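Omission of a single protein chain aside, the complex is shown with its protein chains in their original locations.
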């Protein structure tokens, strides 16, 4: 249960970190979309391990195969199944934790909930699962491009190092450095911080900011399936995420209504808002302004230090750090945040069309 | 669309601020639950307007009627429909905004999405809708009580005035003051702040903290329907909410893995964690520790000041403040946060039972 | 659970035979539909008890109240809640079966599944619940009318008395007699049969045929949510239904492919089929021809004769006939079949629109 996301543009993922493969089925992608395989691969490459000195050294090619739903290069409206074989699955690395629960991992909760678990590399709870999301998100992006919607994300914070507000950045530069922060000075400090944390055999958290431009007015389905509620769920479903805010977010709680309200103005024939504390969403529905939001990632739980824990029999034990891991997850999380955002928007766009009957 | 929440313990709400009635149908409440009507009324009373000088002066009795699903005082497993008639619907108050869009309200987005809107009191986008959630949440609470789960919330922040961490508070005192902050000194300062904002004819935001105790290990359905992802969606679906974080939340992004990880220890026969930065959830599944989270509310959009806007024809106009409103929404939001949390837990509990087949 | 139907045009019903009220919430009705209350009432009147000598003598006015989702006579896109109060709830009539299970009713299965039951008039399992479906179906019909789709049903069989094939009938005459068979000669024989069965204090089954005209090509969502699969589920969910077939149906199993296949021809610019054994559906998707189907209803289980049974304690007992009932359910089932068919088509129409993105 719980491995599907979306209502009309719906994905179902499968696969464990060190099983045969991971993958995704996308049911509901409109027919006729040109499926640019190079683009899908480039998105997977942005997420894949081993990209730089500040990411895990696990080697995965993340080559994908489309098994269905595409004919002569275009989507047919049938389910699109995508398969990614696991290559570098060093199962031996993990045998030492078969019976021990790593602190702040999902080992303990999976064992208790299901009565058994595939402990190899964290099994299903590994962030390896997010490759399937990125593949599906790439297809959602291709669809959104056809309707003029653009989804971007970047690293806005690592530890205490923050980038300026998105409106002061040139987002097109996100990919110009390994930490994926479009402000090079901030990026340098972030990389330095991550590198020093890595040398300490420790990890650090951070924040990814997402921006969605070009959304038509009218996406979102109140009162429960508000656009930001579904976006929030999408982000919180990503491994290691601890928080979500959009528009003015937590900071907005300290503001007064008279400061916070976004007054309407005319720009030519278009209705716009003077400010955008609403983050492009009012009453749970997009208003055409930029949608922007922050996603908080905790420090990666895998560290190279000894930690206190218990084993399956309930004995107190020591878990020793071992294996490969990211010192900071946020650079690789950028395409995942984009993918989930694209899936949410694609789904609401389709639901919105269903009401266009009059 | 979008007016249902939950999979097995599922609610569907209806109703506008100034229509005939609001209400909710709860489909999936287990049979045999003793439905204590006094308790349900007391929950509605905690949310209802006109409670104190710091809430709106609209008068609603919020008397409810159970129309179905209950026989001889107990739930029958059939859908439970609850009806709350609207009493104090001063439609005249709102005629002046029939054709104007109030800044940072849902007027503009509803008009554009649906092509028409019930503008009376904000129609469906009014927070009046949350009374239906509170009624349903009360039933979820009665069910959760029977399995030992306790859901609480309180006001932890108004503007810049913050209460201490929940572990340092006596939550049983939440109802002892009108702002619903269990720390009386902080409460006094919060009330003072709200009162001064009110006199300025302005509004202010705040934070509600939720705490769930007694949750069994195993609730939550990864990888998309993680416990905190569904909780986040539930909270973000409440009017005026701008952010959600659980456990260490946004602060956790500044921590190192070695500080943040929650080591396992034994307490008698029970596995516990030394710290609880995880907020009671690991890998999207409850681990038996306290679940705690923060919900950010923006300042109420209705203010008594003139604001710039546009009308339906696209002319620039001035919207003048009028009507009744809350200077700060968080005191009345406390039972709503509890209701939504209770609904999420009840639903996951039922889904969890479905897997208990071996 | 199980009290909602539909994905985008979604209804949720509630209420027991002898509780306070029954009702329905329609979530997803497009905005802007003119809601003709007289039409809704006329549909309810077609279903209501006490219409003629061949229906139950229970008296219910079935007056409805729209509680939400409508503003100035038009749907707003918000949930439409409809309330129907129960009037003639003679609870005393049923006290004698509080502890006994009536043969071929739902008494036994409800008691065992839920641990308790509202036995008054059959509680939730009573066909009284279908009034809510008819109200919702009337709204679906109003919507379908706006897109040129017409849904009709009639009684095609009572016991062994059959009407000719629908293509040989003038369906506009369905309401011209109390048994709702458009062929008056057959109607007379049906009425005679029902009347004789009624005098025997017995009951008899029958068949309702549904016809949907004007459906656009393209409705239905293979491979599981095929148009006829959803139609079949809708019909089988009606009380007392034992079977569903569409197009050639069970008779088609005796045919050869060369007889059964519907060859394509041109009529002016339109593609048509020479024959219509497919019943307007190919591969689970409407092809623009008439959709037609049969729904089999068993004889009503309530009879005036003594029957052998058991009670809650497991003692063998005799159940004596008592109360009011229909000698044959099919005349009143006609508007219910139409309502469910309209709901299915409305839902698929909306889903179909969602794919219209290219």
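Quick notes on this one:
First chain written, first letter: the chains are A, B and C, and each begins at residue 1.
The rule we apply is simple: a residue touches a chain if its C-beta (ideal position, glycine included) is under 8 Å from a C-beta of that chain, and two chains touch if they have at least 3 such contacts.
The structure displayed is predicted, hence computed values, not measured ones.
Only one of the listed residues, C:106, C:179 or C:211, touches the absent chain: C:106.
Screening A:77, A:257 or A:331 for touch with the missing chain picks out A:77. Touching residues on chain B toward the chain that is not drawn are 7-8, 28, 30-33, 77, 143, 146-147, 349-351, 353-358. Taking the complete complex into account, residues 1-4, 8, 10, 12-16, 19-23, 25, 27-28, 31-32, 65-69, 71-72, 74, 76-81, 83, 113-118, 123-124 of chain A touch the chain not shown. In the full complex, the hidden chain is touched by chain C at residues 1-5, 13, 101, 103-106, 108-110, 112-115, 124-125, 129, 157, 159-160, 197, 200, 202-207, 217-218, 220-226, 228-230, 232-234, 236-237, 242-250, 252-266, 269, 271, 273-274, 277-279, 282-287, 294, 296-303, 305, 307-310, 314, 316, 351-352, 354-355, 358.
Basically, only the chains that are shown with their structure count from here on.
Between chain B and chain C the centroid-to-centroid distance comes to 39 Å (mean Cα coordinates, whole Å). Note: centroid distance chain A to chain C, computed from Cα atoms, is 46 Å.
One simple way to say how far apart two chains are is to compare their mean CA positions; for chain A and chain B this gives 26 Å.
Multi-chain contact residues of chain A (touching two or more other chains) are listed as 351, 354-355, 358.
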